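This is the structure I want to talk about, given as structure tokens.
For this view, one protein chain was removed and the others were kept in their places.
The letters A and B name the chains in turn, as written, and every chain counts its residues from 1.
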Amino acid sequence: MNFQIPIGPQHPALKEPIGLRVVVEGEIIRDADLRLGYNHRGIEKLAESKTWIQNIYLEERICGICSHSHTTCYVQGVEKLMEIQPPKRGLYIRTLVAELERIHSHLLWLGVAGHEAGFDSFFMYVWRDREIVMDILETISGNRVHYANNTIGGVRRDLDELQVKHILDSLEILRKRSEFYKNLGTKEPSFVARLAGVGYLSKEDAITLCAVGPTLRASGVPMDVRKDDPYAVYDEVPFEVCTADTCDVLGRTVVRIKEILESYNIIEFLLKNLPAGPIAVRAPRRPKPNEVISRYEAPRGELIYYIKSNGTEKPERIKVRAPTLGNYAATIKMLKKGFIADVPLIFAAIDPCIACAERAVAIVDARTGQEKVVPMNILRQSSQKKSANKERKREVEWPL
Amino acid sequence: MATLKILIYLIVCPGLFFLFIYSTFCEWFDRKLYARFQNRMGPTHTGRWGLLQPIADFFKLMAKEDIVPDRADKGMFSALPPFGLAIVSTAMLLLPIWNYDLEKPSLTSFNGDIIVILYLLSLPTFIFFLAGWSSTNLFSTIGAARVLTMLFGYEVPLFLSVLSPAVLANSWRLAEIAAFYRQHPLLILVNLLSFVIALICVQAKLERTPFDIPHAETEIVGGTFTEYSGKKLALFRLMIDVEMVVAAGLLAAVFLGGFSGGLVIGLINFIIKTLLVIFFLSLIKATTSRIRVDQVVSFSWKYLAPLAVLQLLIVILVKGLIS
Partner (left out) sequence: MKLGLFIPELLRHLLKKPATVDYPFKKLEVPKNFRGSPYLRPELCIVCRACERDCPAEAIVITSVNEAEKKFKMVIHNDRCIHCAQCVDSCPTEAMKIDTRFEISNYDRHNLKMEWEYVRAVVRPKAASKS
């Protein structure tokens, strides 16, 4: 008997609204469909009416967890447009905050994976240790989320000796606890029974369907923007790209834990070799007319910004390609042939940040190939006209 | 005088009134212990140390609006909660707390009452299934199907492991089994394996982690309880708490030697032994994560049932050695 189960837009398994519709037979999933657009806020349009500095804070609020990724990617793009180069100390501090953000995001994900699987004790312990990272970020930048440490041309706040010592001490505690979680997360039998073999994505599928981030690296593909296209100081810092071979949710967990441990090493290297000097250079108010692409390895995958300027003090167009958008097609492939009980885990394993991934829809006429962007009020009027005279059905069916 | 004693037994203690207070106390104990295992605080501030928190939850639910879905079977939907509460309260009467005399079997303590209590504890599973089925909601139907699938897994090991000490004690009456183990305390150690199996199966019967699949919050919203609200949900939650007390009391009576000692000492004995069993149940809840429903069935039939049969063999051997 075929059932259609809606997971979302409102569902306890999802942190943000998304319309996922699965067709099940008993407990096995036969087909899946994804509907976006519930979280669209019009940020790209709003960015066209604010100046370059004001946009830093706007882009930061696209996402709460990966806020520094969005600011850094944007600021890197604008620095390329304005043709200025930030000083070394500023770049080191920027990378330090980036790696701290990666740690806090992966610890958050570990806890959420535990909660989705029902392992609440693990969730509480991991989030208690994440508080150490949040406190470090609070002393460095003044806030626990939305650090706003970047400015065009460098960073805003400097590190002093006391803070460096505090970070190095906390790293010791965090390393011990992370080793314990690595042991627990990969060996606790009931947890592993939920993760192993779930959400299989083969290597060829991962490359064809444009998966990014740990989802891609868990299928054995060693692609990482920090190694392929180094930005900030990643060409000077020694680190390794973490991959796993099992291509399932357990592999993604292992990749993220390995990345946490790599980040500890990177932070230690950065703090021991912090150069002296200024932290920012002066930036002009208007860049020359140009367009630029900026890439960044966010905790969830590859983040791409396209920025176009026309010589005034406001940008002409900013386009954001968030990593979760790239992982959606791979999710649909992974959901087929799974169980219902696996849906939250498969969906959580790509680390969804649906708030990052909402974009407007362009309507393409299939016959003529013409594109147009239709404003919302016109769409609403035409749909109201169409359904005004239909009889009301008691239950709505979505076409799949 | 006798009727007054029976009325006090039924309504005050260990009847409905005591059951209400004690089961909310057990829920507080479970929540506080679960929180302390996870290094956080648990209920505070309602009453000293948060003791009144479950009672406050109960009264808050009673005051909320009660919605019955349009297409549901209204009679069955509304009748199930009080019916379920009645079943588990009746099961509580059969525990040998007071009012039993080893010589004379009475209405609440007779030969074979261990089977009756196991039967009465299986009925709530069917009540959950009917509750989910009569809600005609997609998520409830899946939850109801999962409840029955789990029943196939844990029922047989539960029966086998609870009945092994009865075989050793040579009687089907709870009061006599408890008295037997009080006289020969060393024989309690023979039943250690079945104690562990019974703890795991009781955890599955009460639908707590790792077996809380039927009302898994992150997968199917509320599972069997999705459509329930207001007074009906309050009665269902009370029924789950009372079921926990009855199951803990059953395990304490069969494995830990019963509740002897007259009026006051017997009650204190009961409280201490059931809290010990609930401590173990909370430990299991905090240690593991949820497993899938097909894994429950395969786990029970591959490991739990053979171990229960092994325990039965050990009991028969020891019985042969003693006599």
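We adopt the following convention: a contact is a pair of C-beta atoms (placed from the backbone, for glycine too) under 8 Å apart; a residue touches a chain by one contact, two chains touch by 3 or more.
Keep in mind the model is a prediction, meaning the values are calculated, not measured.
Note that the undisplayed chain, when the full complex is considered, contacts A, B. Among the residues A:21, A:35 or A:50, only A:50 touches the chain that is left out of the figure. The chain not shown here is touched by just one of B:12, B:41 or B:192, and that residue is B:41. For the chain missing from the display, the contacting residue among A:37, A:64 or A:142 is A:142, taking the whole complex into account. When the full complex is taken into account, the listed residue touching the unshown chain is A:283, out of A:29, A:283 or A:335.
Where chain A meets the missing chain, the touching residues are 50-51, 53-58, 61, 121, 128, 131, 138-143, 146, 148, 151-153, 156-157, 180, 183-184, 187-189, 280, 282-283, 285.
Interface residues of chain B with the unshown chain, by the touch rule above, are 33, 35-41, 44-45, 283, 286-288.
Convention: only the chains that are shown with their structure count from here on.
Within the complex formed with chain A, the residues of chain B that make contact are 37-40, 138-139, 142, 209-210, 212-213, 216-221, 286-295. By the touch rule above, chain A contacts chain B in their complex via residues 3, 5, 11-13, 27, 114-122, 124-125, 128, 188, 190-191, 193-194, 339-344.
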